[in-house]
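Removed: one protein chain of the complex. Kept in place: all other protein chains.
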Amino acid sequence: MKPQASGAEVAAVCARIESLGFRAHAMPGAQRTAIGITGNPGPLDPELFEMLPGVAEAIRVTKPYKLVSREVKSEDSLIRVRAIDEGAAEDVVVGGEELVVMAGPCSVESREQCFAAAGAVKASGARVFRAGAFKPRTSPYSFQGLGEEGLKILAEVRRRYGLLIVTETIDPENVELVERYADILQVGARNMQNYSLLRRVGRSARPVLLKRGMSATLEEFLMAAEYILSEGNYNVILCERGVRTFADHTRNTLDLSVIPAVKTLSHLPIIADPSHGTGKRDKVTPLARGAVATGADGLMVEVHADPDRALSDGFQTLNPAQFEALMGQVEAIAAVLGRRTARGAARV
Amino acid sequence: MKPQASGAEVAAVCARIESLGFRAHAMPGAQRTAIGITGNPGPLDPELFEMLPGVAEAIRVTKPYKLVSREVKSEDSLIRVRAIDEGAAEDVVVGGEELVVMAGPCSVESREQCFAAAGAVKASGARVFRAGAFKPRTSPYSFQGLGEEGLKILAEVRRRYGLLIVTETIDPENVELVERYADILQVGARNMQNYSLLRRVGRSARPVLLKRGMSATLEEFLMAAEYILSEGNYNVILCERGVRTFADHTRNTLDLSVIPAVKTLSHLPIIADPSHGTGKRDKVTPLARGAVATGADGLMVEVHADPDRALSDGFQTLNPAQFEALMGQVEAIAAVLGRRTARGAARV
Amino acid sequence: MKPQASGAEVAAVCARIESLGFRAHAMPGAQRTAIGITGNPGPLDPELFEMLPGVAEAIRVTKPYKLVSREVKSEDSLIRVRAIDEGAAEDVVVGGEELVVMAGPCSVESREQCFAAAGAVKASGARVFRAGAFKPRTSPYSFQGLGEEGLKILAEVRRRYGLLIVTETIDPENVELVERYADILQVGARNMQNYSLLRRVGRSARPVLLKRGMSATLEEFLMAAEYILSEGNYNVILCERGVRTFADHTRNTLDLSVIPAVKTLSHLPIIADPSHGTGKRDKVTPLARGAVATGADGLMVEVHADPDRALSDGFQTLNPAQFEALMGQVEAIAAVLGRRTARGAARV
Partner (left out) sequence: MKPQASGAEVAAVCARIESLGFRAHAMPGAQRTAIGITGNPGPLDPELFEMLPGVAEAIRVTKPYKLVSREVKSEDSLIRVRAIDEGAAEDVVVGGEELVVMAGPCSVESREQCFAAAGAVKASGARVFRAGAFKPRTSPYSFQGLGEEGLKILAEVRRRYGLLIVTETIDPENVELVERYADILQVGARNMQNYSLLRRVGRSARPVLLKRGMSATLEEFLMAAEYILSEGNYNVILCERGVRTFADHTRNTLDLSVIPAVKTLSHLPIIADPSHGTGKRDKVTPLARGAVATGADGLMVEVHADPDRALSDGFQTLNPAQFEALMGQVEAIAAVLGRRTARGAARV
């Protein structure tokens, strides 16, 4: 649509698309709104739409993914995250000038543990608290998370510390429960091609954090996001968390090259998770710096007040002092790229 | 348990285990029954059980997987598959002397297409018909399968051709529907770590065919099976279907070495899928021979009466003449290893 | 060239090619001789050659490799290996009906050790003795081989046991020495893209066994062979020995799919090395069976009279009894494919 197109014009174009039996996806941007079409069995004639008021141009998408593509929407998507518990935490926008840091323990273990971590990460400039209440674990006999009890603790963290909450949802039936407590729904790497789950979160009102699968190509990663957008939820944040290779000095190989590759092909923001991406505590901070310098829109970092006592993933988890150091370095590198963190804002 | 242990003795041991608050898993073998214990928070004293009547020995399992391990059950598991529509097809046993071949098209497209494929694969010695009614596709815009309509066609195939049915189930909610039509529930590679689905099929009365994930280590593969067994379903058939590597002459790299590796560590049977494992029609037969020679307990092969018109995966699908040639070669190699196929039996 | 083309006609075509400033490569086959052209800066006009006596057709090669391609030579190459010490061992032909087995210890350690292994592998049907006198080791402090002293022991093995000798050569300067003792020059996986070495063995009169590099694509593998052929040595035997992947249940992942893939694209024979390909003794025999069933033209297997005392690679080395069992199984599978081993011949 043209930058000056009115809401009514956008609605009229969408109505026209729907009247043809297709699905219209209006995705607003800073300057103008893009409207994607899905459900068409083959190519459509651009002239069908180009004569409608407010339409700038009709573009035929050549990629297998459509709605996530820059061909459909050339402007960067800004994903606004709002606290579901109104007023509990400030909004945060992922994909804009602010580099958004999500931090917290691997799992919710107790109120005390979460409060300790939340206080620390808030003080260092994190805006979103991460912790798992439902944990997909390789072994059926490992700790699987506290479930709803854990979600309730996360809701307390939001209100008490003013942090937004991101936590994993593990199957379609589980989404409704997680939606009641979380501000961002996380789809984990193992579930990146769990299409039933992708469709379900695609029908949610919450933004989704989608982690790259361990052996997902870039195209598969974007197609997974496409599943979510195709259901009408355009608020997807991608996350690189390391892929599986022969290399054994880290648990996974953090593929930072996917960051500029995503930005070329898609309008969606992408953050990096150097904790899972390396699996080793002493590699987290260097790779966090590297991810920000490469162009990541944010970070997800595991922090625990006492990592050596964590029930899961302790060996890749920072303590508060290490996280504070990380944030100081990340803030300085972000500034070089014209970005800022909440840490900087807090201190002004 | 001792070979001569009575059913009452097995039941008594199980009751003792349950009375301690743990879970007992009785897995019968050709010679003797193994009883696995899960739910224990730490090591148990072997003496708790060794004095009970019928107990041969109590073994502490050292692997992260327990019930799938040879430490718990040293005899090969024989997985008996029965037609859910009684009398519609002969029972088949996977893991025994017979090399079991499962064949059919990628997707159920129509009754005619399935009947044509079923007639052909039956004539060449297949025992199980494979075809997808629910298809997990990389793109949300690709053909996603006929759903229940497809399942009904599969039920007709069973009755008409005397073939057992294996078909994929894609999420926990979907299992109940697939159970009503299929003799074996397939969990696809993309869902190998979909733990909600694994737990759900673990509570099913149907045998499960579990495909190895594209980047799953052997330990992760066995742990995924453990999820199913830990819920009480001990009838799991593993399937190697290629892993993701840098190699680009095939779509995936079929890792035949996992077959003897599984047999060393686990009592579960394992088959190979050279169709997905290579992704190229002219590589399917050589690798089918290779898989059988390496020790696979069976094969899963894509066959379509007219592969070039298949809606999905046509380039890796054999036509009936190619499948007939494959079966002839496979039968001869199986004979070298002291195994037979239904093809041989049919002709005697 | 036409099947009935005379030697003089072949020579005349070669002379014509050379007169144009290019290089001619005459490669005889069972039915007819193929002549490859290299050194041309761009496409040549087929009419330049098609009118010459004896020429069947002139084909423009579309692959990046030329001389190794089936486009240039459609018939399988039969690589004849002759004992350099005339009469010491019977000729063997790789790529024909006989499945050629090369076996022996990882390294030459002593005359006694080699004699013990040679006697055993000969008795079980091996035709070629393998053992390293120059060992490329990951550590500069590991045993690097006995050097020329080792080569002398290998020459004794040839005369005493009637086995041909294959051994590794590690750099261009080293080739001349190895040529004086070995019947086949081996280029190891780490040197697959050591182009100086490839060029040097390309000027040798000895057949070359070229191992696939640990992360070599099929195209790179064939291009490495092309380096050898482009220098005039057309006697190249390829060898799959496992590639590097994330999988950790074997040391490498033996990629048997490369066997039919090579056969589609190239006329060169290919054998498999299940010892390096798995790195684990109990996986060697199953994968040897698998390789033969998939279509390998031969095997390379590590055998030591007392593997647990081997100076290198003992954990992947068979003892004579294990090798005898392997050969029995391999012979039976080869028979299914219409092939035989020397073992069978010896017993007739």
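Labels for the chains are A, B and C, by order of writing; each one numbers its residues from 1.
Definition applied: a contact is a pair of C-beta atoms (placed from the backbone, for glycine too) under 8 Å apart; a residue touches a chain by one contact, two chains touch by 3 or more.
Please read all numbers here as calculations on a predicted model, not as lab measurements.
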- Item | Residue, one of C:Ala58, C:Val93 or C:Met214, that touches the chain absent here | C:Met214
- Touching the hidden chain, out of A:Ala12, A:Leu78 or A:Ile333, is A:Ile333
- Note on the structure: Among the options A:Ser19, A:Thr62 or A:Thr264, the absent chain makes contact with A:Thr264
- Note on the structure: Cross-chain touch to the chain not pictured, restricted to C:Gly21, C:Pro140 or C:Gly338, is C:Pro140
- Per the touch definition above, residue among A:Thr245, A:Ser275, A:Thr317 or A:Thr341 touching the missing chain: A:Thr245
- Against the chain that's been left off, what residues of subunit C make contact? List them. 38, 64-66, 136-141, 170-174, 190-191, 193-197, 199, 214-215, 219-220, 223, 226-227, 230, 244
- Query: Which positions on subunit B touch the chain that was left off?
  - Reply: 244-246
- Task: Please give every residue of subunit A in contact with the chain that is not shown.
- Result: 215, 217-218, 243, 245-250, 253-261, 264, 277-278, 282-283, 286-287, 289-295, 329, 332-333, 336-337
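Just so it is clear, only the chains that are shown with their structure count from here on.
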- subunit A on subunit C, rotation in degrees - Cα superposition, rounded to nearest 5: 180
- Taking each chain's centre as the mean of its CA atoms, how far is subunit B from subunit C in angstrom? 38
- Give me the residues of subunit B that touch two or more other chains. 215
